[in-house]
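With one protein chain withheld, the remaining protein chains of the complex are depicted in position.
Take a look at chain A:
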Amino acid sequence: MKKGTLKQILLLTDGCSNKGEDPSAVAALAFEQGISVNVIGILDDDQTEHPQGLEEVEQIALSGGGISQLVYTKALSQTVQMVTKQAMTQTLQGFVNAELKQILGPEQTMEDLAPDKRGEIMEVVEDMGETCDLEVVVLVDTSASMRDKLLTVKEALIDLSISLNARIGRNRFCIFSFPGRRKDIQKVLDWSPRLDNISSVFPKLSSGGVTPTGPALREAMYQFSKKSLLRSLHKDDASNIEEA
């Protein structure tokens, strides 16, 4: 198997986008470009499990080929690293499934294989997850309603980098917040291999009540293409793995 780079957008929000294009449509577009979109919906401690405004969380991740999870701030760190890792596995498995179809014919999926064979394939997927390179654009909703959650978000991101940096593969992260002061998003941290030192740069709240999730996702998507425009010209569009 070839070693490649996985690309993810990780969106942390409490929902209720209210400005600009439909975030699910942008997520679908990102997925087309080989970027998976994962969404973490942060609940207030007194919220029930299916609050209004958070339905879009699942929808965005579904369109973006990623994983979504609603979570109370208390469990944020555990969830962020778990979602990121599971999304990697999901993407890699999608890639392996596509290869399998080429070998076994279009009717075959993993589930049609005997458990032993499936186990062997999962071993390959695990190896790839451990060794592949990973690029994550973190997109943090800093609209007024997120006030009490940003400290926990910061800790969860530091924790994410501890988890991912224990892997053999390399990682690169960058962080954006939205809404930005004049633009839809604001750069918090440029591409960097670790997140341990984000304390000083972590965003304060943006004023105003707008939450332009769709436009912010679009900007996030461009962060990859700027950097890897050349490489993506040679991209194998059957998967979102690039040859390294």
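Here is the rule we go by: a contact is a pair of C-beta atoms (placed from the backbone, for glycine too) under 8 Å apart; a residue touches a chain by one contact, two chains touch by 3 or more; residues count from 1.
One rule holds for everything that comes next: contacts and distances are computed from a predicted model.
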Pick from "Maltose/maltodextrin transport system permease protein MalG", "Acetolactate synthase", "Serine/threonine-protein kinase" or "Sulfite reductase (NADPH) hemoprotein beta-component" the UniProt protein name of the chain that isn't shown here.
"Serine/threonine-protein kinase"
Given A:Cys16, A:Leu29 or A:Met110, the one touching the chain that is not displayed:
A:Met110
Looking at A:Asp22, A:Glu99, A:Asp133 or A:Asp159, which residue reaches the missing chain?
A:Asp159
In the complete assembly, which of A:Gln86, A:Thr152 or A:Ser192 touches the absent chain?
A:Gln86
Among A:Leu70, A:Leu100 or A:Met221, which one touches the chain that has been omitted from the display?
A:Leu70
Go through chain A and note every residue touching the omitted chain.
49, 58, 67, 69-70, 77-78, 83, 86, 89, 93, 110-111, 114-116, 118-119, 121-123, 125-126, 130, 159, 162-168
